[in-house]
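Everything on this sheet refers to the single structure shown next.
With one protein chain held back, the other chains of the complex are shown just where they sit.
Letters A and B mark the chains as written, and numbering starts fresh at 1 in each.
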Amino acid sequence: MYATLSPLLVAASILGLGAASSAQDGPDDWVVEADMIYTAAGDPIEDGRVVVSDGKIAALGGSGSGDTLRVTAVTPGFVDLGISIDTGALSVEQTTETAITSRVADSLDLFSYRWTRALRHGVTTALASPADYDVIGGLCTVLKTGGGSDLASREVKADACLRASLGPQPSTGNRTPSPFGEVSIYTRRPTTRMGVEWVFRKAYYDALNAKRFGLEATPEQEAGFEVLAKTLRGELPVIVRTVATQDVHTAAFLKQEFGIPRMILADAAEAWKEADLVKACGAAVLLPPAPREGRVKDRFANDTYLFALDAAARFHELGVPIALTGHATADPEATLARQAGLAMRGGLPFEAALEAVTIAPARMVGVDDRVGSIEVGKDADLVLWNGTPFELTSRVVGVILDGHLVLDPRAASGDDE
Amino acid sequence: MHIRRFAGRAAALLFACLPAASLANAQENVLQIRAHEVVLPDGSRLEDAVVVLENGKIRSVGEEHADPELPLVECDGVLTPGLIACQTASGAAGETTDSTRQLLPEARIVHAFEPDHPDFEKALAAGITTVVLAPSEWNLAGGLTAVVKTHGGEVLSSEGHLALSFSSRALAGGAQAVSFGFGAAEADPHLEATDGGLENTASGRRGNRPPTSYGGAVALLTERLGDTDGVFARAAKGKLPVYLAAWDRNEVLRAVQFATRHHLKGLLRGAPLAGDERLVGPIRESGLGVVLGPFALGQRPRSLESVKRLQDAGVPVGFALGAPARHPETFRWSGAMAVAEGADPAKVLDSMTATAARLAGVDERVGTIAVGKDADLVLWSGDPLDLSSSVEAVFVDGELVYRKEAR
Partner (left out) sequence: MTLPTKYTASSRFSRRSRRDGASQLGFADMKRIHTLFRALGVGLALAAPLSAGPATSSDKLVIEAGRIITMAGDDIEDGVIVIENGRITQVGTADEVEKPWDAPVLGGPDFVAFPGFIEAHTSRGMDRANENIDVAPFLDVADSIDPIAYYFEDCLRYGVTTANVQHGPACVIGAQGRIVRPVGMTIEEMTLRPRFGLKISVIPKQGKSRATQMQALRQTFEGLRRYLEDLVEKERDERGYAEREALFQGRELDEEEKEGRAMEGVAWKVDGLEIIPRGAIDEKQAPLLDLVEGRRAVFISCASPVDIGHALELARDNGFLARTTLVITPGCFKAADEIAEAGVPVVLDGGLVWRERDPRTGEEEETFVPKVLADKGIRFALSSENPSQHSLWYQAALAVGYGLDREEALAAVTTTPAEILGLGDQLGSIEPGKLGNVLLLSGDPLSITSWVERVVIEGREVYDRNTDIRNKQLLDGTQPFGTQASVGEPGDDDAADDGEGE
């Protein structure tokens, strides 16, 4: 009674994922030919060719062994610093609000289907962060979204940055003590935004002044001081979640107070309101996915924040480093590629949109030596398109990760571009 | 003494009608059993062989002729070692979780062993002669397992394994339930006293609060493995096997990597998808065994397949019982369902006997029909993994302790 399924099923077959070793089904050598190759490292190459060998980009142009894949456009694999694939509350150590030495690497679920989904949508490198239930959640890890089942084979950079959160989220769940209530580890400060700021400031204050005031510190605390010292030396960037305008203010002031050289404002939906301040203090900005309407309700506070579609364009004009972020859900409207398109809709030029999802985030966390652009010697992470990238009329039809073809453009060969 | 043979298609169990006195006539405590098939340690079956028991041990296996002077039990079915369940809470319902603290590594669950509890009778009637009592996955370090017999009250081991949990349940439950600073006297010297509720955990002092994250749990357990003495120290030296509870695949991988990193011996428990191709390799390399099940009707094929995949990879597999929440009959159902999904029946039976004994650390005593082992045997009316067959008789330490009631 039902129609037989058209051969145009877009089957989500992932090739080559899962085997811990590098012995995959397909060959590791590929030649990708495209009408346009957007390298994010200079002018795009027309009618170009990318030669992939041994997991790296071997050459641009010229010939290579391996099968040929012919597509319309190629971009570098996307880098998403705000992808939020974490184990929720289990990824962040809440016994202390400043879990500085906690490593999210130990709490990852690499079996989650969301990694596969992100990969299918072109995100090849992602930053795994602890959920924002702590003021300082711990150390984040940059990893590939596909590959072996253990972190070691996927890690691009361990402990790449420190995650902090201002705003209402870290204080959610904390309670002031009451004679009737049950006491738990959540009976503590902070319970307000100012408490959150206090905790952040105290952490840095202690780190800077422990010796001076003869503070007795446990080995764990000492290790925490050392991490904060690294952020102050500029060796480790700090990513701070700042959704509302007042959080952006707070972050800017804290940056200036302690002289934190590298600070990235994450989920910074309202940062556009204080664009000049952001520029002046030298922070970088991660923009959240564009909501359908202009305002989005904050889950953790009785508050809404106002999103501006042209925020990316504005920051770009001001010269503030920006990156876009997406979500790893089934909704293709929330993918990183879609965010790039929407940023263009808000006025961001194409080249800037491309950089905002590739080399710019890579630079922010210091992995631009390996990923973020199509250059000889870098990891072979490529996204293959059947049309102009980021347009609604185009789709990601192929993905190469570390030289392995994880989404095959030839599988969807039934439909033309 | 007469031996009467009952004809009939159903396997017939023959008993000489043995008044107690007649035993005394024969050699002391000697019994012969002849079964249509006897399962040998290597998994092969001996037909119409006789097994001789003496003083509670197996004296010989494979005689062709029974000594007419001695009592003989004949059965048309299959003789296997007593089944061994690698996890249960029989007789100890409610005793496997402690809600006052997350870490109680020195606690011994053997103190909750109640040999006369009806749970053990039920287990016995299902052919299970030895079980591992294990703390639940709700405590981070739940204590020490115990290996006991289901009849006679013998404790084969009061410190079988150190139970550790990599499950999220050990995190979620602990954080809220444990109060600090207001009377929860913590005798464990490794954990600091707290300085009161309100003071912020400034600059990362965790105090004696149990971890709320996977990473925190790993960090704490790693720290404990550095103890100079105690059960953690013994586990770290490889002298005490560990019993790692983990469910989701990322938890399993975390547990396996932890064991590999610290060279721990022992087994995993839970892990319904341990057969995932991404996990089999790491599990095999770690040397850990895996205790699966108990499976329920409608268990997903991917989960049942795990048995086959792990066995094919050479990973030792055992089965859990889950009593009293699960009826002991489901024990061999788990095995049968695994076979239906492609596992080798001989290996599955081995997982319920010889390998299970090894995982429980009691293979010197039980688990196989071999000379010198305890005479813990089960007579089945047919193949044990054929669900239409039933337990005809169970012997523990050479004594007939269960006999199927005649209709």
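Heads up, the rule we're going with is that contacts are C-beta pairs under 8 Å (C-beta built on N, C-alpha and C of every residue); 3 or more make two chains touch, one makes a residue touch a chain.
Just so it is clear, the structure is predicted and the values come from calculations on it, not from any experiment.
Novice: One chain is left out of this view; which of A:172, A:218, A:246 or A:329 touches it in the full complex?
Specialist: The missing chain is touched by A:329.
Novice: Please pick, from B:138, B:166, B:232 or B:247, the residue that touches the omitted chain in the full complex.
Specialist: Of all options in B:138, B:166, B:232 or B:247, contact with the hidden chain holds for B:247.
Novice: Out of B:71, B:143, B:160 or B:272, which residue would touch the omitted chain in the full complex?
Specialist: Only one of B:71, B:143, B:160 or B:272 touches the chain omitted from view, namely B:272.
Novice: Given that one chain is not shown, which residue among A:39, A:84, A:124 or A:231 touches it?
Specialist: If we include the chain that is not displayed, A:84 is the one touching it.
Novice: Which residues does chain A use to touch the chain missing from this display?
Specialist: Considering the whole complex, chain A reaches the absent chain at 1-6, 8-14, 84, 88, 111-114, 117, 272-273, 289, 291-299, 304, 306-311, 314, 327-334, 341-342, 344-346, 386-387, 390-395, 412, 414-416.
The rule is short, and it goes like this: only the chains that are shown with their structure count from here on.
Novice: Once you find the CA centre of chain A and the CA centre of chain B, what distance in Å lies between them?
Specialist: Computed from C-alpha means, the inter-chain centre distance equals 45 Å.
Novice: If we count contacts the way the header does, which residues on chain A are in touch with chain B in the complex?
Specialist: 18-20, 87, 89-112, 130, 138, 148-150, 177, 182-190, 199, 202-203, 206-207, 217-218, 220-221, 224-225
Novice: Using the touch definition from the top, list the residues of chain B that touch chain A in their complex.
Specialist: 168, 171-172, 175-182, 192, 197-207, 209-216, 218-219, 248-250, 253-254, 257, 276-279, 281-282
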